[in-house]
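Read the structure below first, then the notes.
Of the protein chains in this complex, all but one are displayed in their positions.
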Amino acid sequence: MARAIAERLSATGTVNALELRGVTKRFGALLALDDVTLSVRPGERRAILGSNGAGKTTLLNCITGDFPASSGTIRFFGEDVTRFPAHERIRRGLRRTYQISLLFGGLSVLDNVYLACLGVSRGRFSLLRPRRDDALVESARALVHAVHLDEVAEKKVAELAHGQQRQLEVALALAGAPRFLLFDEPAAGLSPAERADLVAILQGLPAHMGYVIIEHDMDVALRVVESVTLMHEGRIFKEGTPEEIEADPEVQELYLGHGRG
Amino acid sequence: MARAGAMATGEPGAEGGGLARRVERHPLAALLLALAIVLFLWLVLADWPEELERWLGRKRVFVSALFNGITLGGLYFLVATGFTLIFGLMRNVNLAHGSLYLFGGYLAYSTVQATGLWLPSFLVAFVLVAIVGLLLQVLVFRHMEGQELRQTLVTIGLSIVFADLMLWVWGGDFYQIPTPEWLAGPIDTPIVLDVRPNGEAVYLRYPRVRLVIFAASVVIGVLLWLAINKTRVGMLIRAGVDDREMLAASGVPIQLLFALVFAFGAGLAGMAGVVGGTFQSISPGEDTRFLLASLVVVIVGGLGSIPGAALGALLIGLAEQFGSVYLPTYAIVFSFLIMVLVLAFRPQGLLSVR
Partner (left out) sequence: MAVARPGLPAATTAGETAGGIPPSAWITALVLVIMPALASDFFLVQVFGWALVLGTIALSLQFLAGYGGMVSLVQMTVAGFAGYMVAILGTSGLTQISLGWPFWLAVPVAILLAVLFGTLSGALAVRTAGIYTIMITLAIAAAFFYFTRQNETVFGGFLGFNGVRAPVFWGIDWRSPVPFYYLCLGWAAIAWGLVVWVVRAPFGLALQGIRDNPRRMAALGFDVTAHRIAAYAFAAFLAAPAGILLTWMNGQIAPGTVGIGPVIDILVIAVVGGLGRPIGPFIGALLYVLLRIFALDALVALGLSGQRFQLLIGLGFLVTVLFSPDGILGLWERARHRWSAPLNRGGR
């Protein structure tokens, strides 16, 4: 019920998909996130840039609840999810990929995606074995197709090439009905052809599906987003359109100058 | 995308800056603790009003349960501290720890039988059991580093084998290590238990040996804490607890450190065996009993933390003694309940390091 209301609100644009206020994360003495305040509209596509160790991944981890923020609040479509465990946030339509692929190496591609579909379905505790024409299996097949992995669908993930594993990461995030996605360097280590493939997948996502993408490759990042947030040493350092960011002399100095772009 | 290496998160003063900070961070817990201490002090020192005696029985019973609990806690601390030290550094849950305790006890018993010397039996127990620990580390655990579960299974196997070997050698009898003369007998404490109608006060008389042993375990605990917090070796150990890879990378002879800590932890268990054999008794089955006591103590106190072991040992010792005095058929439930509560509300243990 609450979700339906939130959805309607979001449709009228009054509620942000993501709303972070003063989010801080400490690892011992290290301040990995320092008072991050950020909002992303539903359907908005945003890149987060920043040098190594800027805290980008940590930010995603706090948003998804992989580990809790030290302080601050996080709202997802208006709902305060700060104290929610990860799975509760996922069940509300948040999805993510990992910078270092976190897959089930011993399972086939299809089974990986099947688990992802199961995770956001009601049958998680089911004791009935899936039939071949099971709705979840069907949707898993569709997803495998969507990320162009049909040929290796029955292959064990451990035997996959790096690029294919990255694509599978994306597929796992697309399971169910995501409302907002977080991509952590999905293009890392991909060949130019695979990058083009990824860009096509991202651009092909339905327009209401907003996302945040961490990406070092400006070519990829700037083609798939409409806004950019720059992070530095755990803080948000600048926000703007891709053009503004690219043109900003300070940014050029700090990031593009000796970044990895 | 090389992931930034793990950070050194040395937090100066987090442990050392101690009391004031803890109190500041947990004002309620500190208050409750202070109240509990005051209450206990009052119960020990005051002349009990009738009303109280009706509730808690004779003051004598209460005070001796308290003393027994605290001294038992001292013994538990001696056993558990080696366990927690070994886990803290090597992530090895040594379920043969109880066997080391019992082995120390038997060794000391045989030493005292043969020579009549009590103090040197500590040395014998410490050294021989430490050697066993050393051998275990070098011959077995070194070859399975990082395989926590397998190491633990090995320690279970070892504990079965040790138990049977000890049964073979020493048989199934109960042994008590005789207390040396200079420690035998009770000591008069200034604690008034009762006032006779004629105005004469009855003082608590308590076994000297238990008090001495308790004092010794406090000294050992403090020394250990100092060694770990103020010396170079201790610093290395703490660094190892926080981040083993970094320690390995920094050129420290980590295997030597592991072997020494394992030997030392085992030796402590052996010495605890002498203590246990002196003020209780040793027999087959005591290995399991003390293994379990160690487990519960470190689960309560926080695995890997020495102050945690001290606190856990005190709590469990007290719970056991008060339980067996006031609710004999449910005594075990008390220690267990403490463990359950800690797991429910602070699963990492009361004073956990991380």
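As written, the chain order gives the labels A and B, with residue 1 at the start of each chain.
To be clear about the criterion, contacts are C-beta pairs under 8 Å (C-beta built on N, C-alpha and C of every residue); 3 or more make two chains touch, one makes a residue touch a chain.
These numbers come from a predicted model, not from an experiment.
Undergrad: Sort through A:Thr37, A:Asn52, A:Ser126 or A:Ser191 and give me the one touching the missing partner chain.
TA: That would be A:Ser126, which touches the missing chain.
Undergrad: From the list B:Leu35, B:Leu117, B:Leu165 or B:Val202, which touches the chain that is not on show?
TA: Of the candidates B:Leu35, B:Leu117, B:Leu165 or B:Val202, B:Leu165 is in touch with the missing chain.
Undergrad: Where the complex has a chain not shown, which of A:Ala86, A:Ala146 or A:Val199 is the residue touching it?
TA: Missing-chain contact among the listed residues: A:Ala86.
Undergrad: Could you pull out which residues of chain B are in touch with the chain that's been left out?
TA: Counting only chain B, the missing chain is touched by 91, 93, 95, 140, 144, 146-150, 152-154, 156-161, 163-165, 167-168, 288, 292, 295-296, 298-299, 303, 328-333, 335-336, 339-340, 343-344, 347-348.
Undergrad: Identify the residues of chain A touching the omitted chain, counting contacts across the whole complex.
TA: That gives, for chain A, the contact residues 64-66, 85-87, 90-91, 96, 98, 102-104, 106-108, 110-111, 114-116, 118-120, 123-132, 137, 140, 154, 172, 175-176.
Just so it is clear, only the chains that are shown with their structure count from here on.
Undergrad: In angstrom, rounded to a whole number, how far apart do the mean CA points of chain A and chain B lie?
TA: So the centre of chain A lies 48 Å away from the centre of chain B.
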